[in-house]
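For this view, one protein chain was removed and the others were kept in their places.
Chain naming follows the written order as A, B and C, and within any one chain the residues start at number 1.
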Amino acid sequence: MFNNDKLREECGIFGIWALSGEDIDPIRATHTALYCLQHRGQEACGIAANDRGVINCTKGLGLVSDVFNGENLSKLTGNVVLGHVRYATKADNDHFSAQPIVISHMKGNLAIAHNGMITNAPILRAELEQKGCVFHTRTDGEIIAYLIVAERLNSSSIEEAVQKACARLEGAYSLLVMSPRKLIAVRDPHGFRPLCMGTLDGSPVFSSESCAFNAIGAKLVRDVKPGELILVENGVLRSIDMAINTCRSSLCVFEYVYFARPDSVIDSLSVDLARQRMGEFLADEYPVEADVVIGVPDSGLSAAVGYAKRSGIPYGVGFIKNRYITRTFIQPTQRDRENAVRLKLNAMASEVYGKRVVMVDDSVVRGTTVARIVSLLREAGATEVHMRIASPPFVAPCYYGTDVPDKKMLPAANHSIEEMKNIFGVDSLGFLSMNALEVIAKSCSLDFCTSCFTGDYPVVPKNDGPISKYERKLD
Amino acid sequence: MFNNDKLREECGIFGIWALSGEDIDPIRATHTALYCLQHRGQEACGIAANDRGVINCTKGLGLVSDVFNGENLSKLTGNVVLGHVRYATKADNDHFSAQPIVISHMKGNLAIAHNGMITNAPILRAELEQKGCVFHTRTDGEIIAYLIVAERLNSSSIEEAVQKACARLEGAYSLLVMSPRKLIAVRDPHGFRPLCMGTLDGSPVFSSESCAFNAIGAKLVRDVKPGELILVENGVLRSIDMAINTCRSSLCVFEYVYFARPDSVIDSLSVDLARQRMGEFLADEYPVEADVVIGVPDSGLSAAVGYAKRSGIPYGVGFIKNRYITRTFIQPTQRDRENAVRLKLNAMASEVYGKRVVMVDDSVVRGTTVARIVSLLREAGATEVHMRIASPPFVAPCYYGTDVPDKKMLPAANHSIEEMKNIFGVDSLGFLSMNALEVIAKSCSLDFCTSCFTGDYPVVPKNDGPISKYERKLD
Amino acid sequence: MFNNDKLREECGIFGIWALSGEDIDPIRATHTALYCLQHRGQEACGIAANDRGVINCTKGLGLVSDVFNGENLSKLTGNVVLGHVRYATKADNDHFSAQPIVISHMKGNLAIAHNGMITNAPILRAELEQKGCVFHTRTDGEIIAYLIVAERLNSSSIEEAVQKACARLEGAYSLLVMSPRKLIAVRDPHGFRPLCMGTLDGSPVFSSESCAFNAIGAKLVRDVKPGELILVENGVLRSIDMAINTCRSSLCVFEYVYFARPDSVIDSLSVDLARQRMGEFLADEYPVEADVVIGVPDSGLSAAVGYAKRSGIPYGVGFIKNRYITRTFIQPTQRDRENAVRLKLNAMASEVYGKRVVMVDDSVVRGTTVARIVSLLREAGATEVHMRIASPPFVAPCYYGTDVPDKKMLPAANHSIEEMKNIFGVDSLGFLSMNALEVIAKSCSLDFCTSCFTGDYPVVPKNDGPISKYERKLD
Partner (left out) sequence: MFNNDKLREECGIFGIWALSGEDIDPIRATHTALYCLQHRGQEACGIAANDRGVINCTKGLGLVSDVFNGENLSKLTGNVVLGHVRYATKADNDHFSAQPIVISHMKGNLAIAHNGMITNAPILRAELEQKGCVFHTRTDGEIIAYLIVAERLNSSSIEEAVQKACARLEGAYSLLVMSPRKLIAVRDPHGFRPLCMGTLDGSPVFSSESCAFNAIGAKLVRDVKPGELILVENGVLRSIDMAINTCRSSLCVFEYVYFARPDSVIDSLSVDLARQRMGEFLADEYPVEADVVIGVPDSGLSAAVGYAKRSGIPYGVGFIKNRYITRTFIQPTQRDRENAVRLKLNAMASEVYGKRVVMVDDSVVRGTTVARIVSLLREAGATEVHMRIASPPFVAPCYYGTDVPDKKMLPAANHSIEEMKNIFGVDSLGFLSMNALEVIAKSCSLDFCTSCFTGDYPVVPKNDGPISKYERKLD
């Protein structure tokens, strides 16, 4: 519900190769698509457009509505276009780290848009620096770009260079790469981050999430497969198996839990449906006698609907969220700080007064505002509050592209269910079982990465893990 | 759902008299309250603060988050504070028409915040001009201020002047007036627009809607009564019956239907509950065999919940609304215009595919996007779409403070239910009966103005009605 | 040289009645003219345009280049246009006090642009308030507008109303008034502030200074005479003698000394020539053996040229002024404060090193930076610094439209020439004699107001003078 209580995704990416002759405005389509991917990154965004080999790029800090206007959009021209929205760490929060990254090298220009996190980035960067490479930013995207350029010198094509570069990368990457004459989409062999392809009246489109296709009138064709490289040249698609060896695929389960928009479909599984099923399992695993089921907006709503349907307890709208609170909201003083939760979220007395309430949320990561939200319900007259979490206890940090809280910040890593029940002030507390998650996952063709719930990582980061990585960046 | 399909409210007002000794920041409380009233007016806002008789005011065009920042907030000081958000007509959309209006006259300063529309404004303004009054804006608020000043010369107190001025006013007004030493709240004798009072640790507060009280930690005490004037002096409240003769009270029913936030309570009736009951009545009046009940966000959700509860058909989340679309969204080109609805609203295939869907919305005013919304559901796989409207057919314009569409723009005024069914492309269509509305209204102590559904007006506008009024303003 | 050392003018005004059929863009001409009057007021500006009776106005805080852009200029239409630039006192420094003031009253709309200061403003305002008038600003312009409206009710024409209103005004006013069908220019009977008329290919134009005519390609015709009202109707001019009794005209001598741009001509006397003659008189009255004559930029340059010509001592460029320092320059810390003068002004060692320097400035009002400027010359190697001031000692405050320093702030009112010589650190110091000023003034048809040099006021302010006036405005 509140950003600082949740994980943050790092990026959303979009690309299009507009066929000539079609009545398509690829700049406009990209701009619209970024509005739909905005939930994946709200701190910077950019669009790069390839007009017959000349790549121009407009990017900046802020929301899509902050960065783009009629004037700067109209200056972008070309039929192959990349877009990017990003969440930025403090160290990278500047104009220069916004993506797409556009560079120029011996064989021409290159634009790159990246979603993910490279676990061997420090090693790769050190190697590149030893060869004399010079870095302007602290982004993984720049490392990937430099690897591609380095391989390009010994490759007969850009797609060969991308493949060789990917063979060096460990960790999570969904990539879009634009050269003067080609557009390439790549997904890492684990498939940590989603990437799907579609068609807009025959023109190939790629997106982190399929909800962007709906908005521009495109059709979802399928997901880019883990380890697959899709090359677009002259508007024609070719699939290349990068043949990078991995034990198993590891799609981030948090895409279903929280990150993705519910109207997206990932790996043939509707995100909304997955969340509803989580709610249904919760209803089976933690039934309770109650009068109403409510969700914490927005990410808890689908699971609440599932819980309500399965349990037969009526669904209700339990909270009103204030949609006008933005990043510019002025930091409150001490007393007002307590009111900050009230301002963002108001409990609906009409729905909960005198009732036994089942409150469903998608996950508890830091859990810093849970107790206040529960007390809003109590003040509004709820007689009992039964909290149901549509994911297992979050016990371990993530290395693959999300904003990693320290293990000490994770209540589920430090407290028993009973202790958490008391901390949050609820009458009962239930987390989805790993077993339920696995059953749901069987609807997918892929295996999931569930390391945040298990501590079992598909790829162990080289070089001392994420914290030291960030620290290294500070000097 | 879409602003241009809905009525627009004209204003939200808020006032506070902060008792000394309490740990209250009245500027901050007002600022927070305006965030909660933002849905009532998004084109201009302002705060006026009375610091021992000196009234300072900051106001401007845009959202609360556009106009106010830490710097200009910190320059406002004082313990009695007024706030205002407004919807502006084209003619008034300038800095100078933003409210609160602050003026200076013989007996001192005066600040005024107004929600409503004065039906005899043209006559009053002409009279004032004939006496030599000079107008700087085209707002009703300035007319009211001038009337108060004119009466003040022959009155022993500001509250007496306000009463005399109100006796001259016809139409809708909920007013907050701040003089150097007093704060006055007034509601017109019909009670067209809501106005409630509360207490923040003993300090009196007033607001268009009670949801603002929740956000600042205040308690709702009661509504200001139609025809009541509440005087605050030295922090002490006094209620004065203005004794203005009227046949019956006429609270705008659209406050329950659409305007108010569902978490507000007006005249002791929860807006959410009223809407749920509208949904329940709809379920009784227009039952249908279906698989899921969905609401059109955001104003159709409460009624959909009510319909689902009553009918036993499961509630589902049928649409995802894009929260990042703002006024700055660039006007789309022809083809993209069709996509504009898709961008703002995406139908959830996971919830509607292969299902018979009951789609509940709060009202149909202009109805310009209904057919597109329905076709989103069809494309997403809905096999049947049964549309239920939680209010009666909207057949007549409004003279009391809402953005009035011409009767020619109202489908319900020009088509039969059957015709509308075909125009909207739905399988069945049901509007709430007037009878149901009357039953719900009995929960309230007040009578409603339902002229938009009946064409029967509590106060007939002098001087040729609203259209000529606006035209008059243009010269 | 430095604003805080100098007097500040209150306003510049411009008006045009564009004849149809001519290839004139009156909005553009007004915009250009305001750039030329910018030195008369840099804190707010505005343009009001009359399009067949409908008056629209754009105004705001800041320079002409801050407030106007292609977009808002293009929205202004009409053939009769007023412009205004203003210096604002602290109390009035808000959007609402910017001019032109546009109001609406019984007989139609009115726009007004005012340069000057009304000495009986407190009395007039009190009278108007007693009649019920309501004030939105603290400007004299609003008082004048209300007086005109009040008289309009008993007058057969707007020009009659303006005359009657002017008969009530005391003090300084150069006015432009625009009604739906007329444009009126007025100058107070003392002629304190300048106002001239010209022709742009036959279209009448009015301006505070003639330099604006040069920029738009118009020709100066003559000054509006003290006590004269010029009426423009259908593009035709008519001169009306307002027949307001006054002993003698009193054009502000500081217009020649400092306010006006040197390329302006006031009352047939070139401002540059007047300043050169002041320099020539100084050379006669205070001769000195020296090697170079320099002026303090920009207002001391003309007099320095005159001193050089008359004395035969070569003229040199003694200081370079940094043109990039604007109001947004960040306030320096203690040590840097000493450097602030250095940053704005650099002494030219190449011109003064090892030389005996005559430094000419236009006036000494507060004199707060004189000593630092002199020490810049000493550091740059000047062996002697002889300071010559092209006006008499400034000993008394002003009531007619300039920013009045308290008498205690005026060095010439508190120190002998010898004492000032020591305070400023100069080797000799000479002020222009009153006699010289009188001789120069004989080139004009008008008498001058020289009260700042003599303490002898043409109009004694009612109601305790300027200081109490400002204080009154604060409550």
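What we mean here is this: contacts are C-beta pairs under 8 Å (C-beta built on N, C-alpha and C of every residue); 3 or more make two chains touch, one makes a residue touch a chain.
Keep in mind it's a predicted model, so treat the numbers as computed, not measured.
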| item | value |
| --- | --- |
| Chains in view that touch the one left out, judged over the entire complex | A, C |
| Candidate in contact with the missing chain, chosen from C:Thr199, C:Asn214, C:Thr383 or C:Ser428 | C:Asn214 |
| Absent-chain contact - pick from C:Val54, C:Ile320, C:Ile417 or C:Val439 | C:Ile320 |
| Given C:Glu10, C:Asp272, C:Asp361 or C:Asp447, the one touching the chain that is not displayed | C:Asp272 |
| Residues from subunit C at the interface with the omitted partner, ascending | 23, 25, 28, 31-32, 35-36, 38, 63-65, 68-70, 73, 211, 214-217, 261-263, 265, 270-273, 276, 301-302, 305, 308-309, 314-317, 320, 322-326, 328-333, 335-336, 338-339, 342-343, 346-351 |
| Where the missing chain touches subunit A, by residue | 53-54, 95-96, 101-106, 126, 129-136, 138, 145-146, 149-150, 153, 474-475 |
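We take it that only the chains that are shown with their structure count from here on.
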| item | value |
| --- | --- |
| Topology of the chain contact graph, where touching chains are joined (line, ring, star, complete, other) | line |
| Same or different residue numbers at the subunit B/subunit C copy interface, by half rule | same |
| Length of the line joining the C-alpha centres of subunit A and subunit B, rounded to whole Å | 37 |
| Distance between the centres, which are taken as Cα means, of subunit C and subunit B, whole angstrom | 49 |
| Subunit C, residues touching no fewer than two other chains | none |
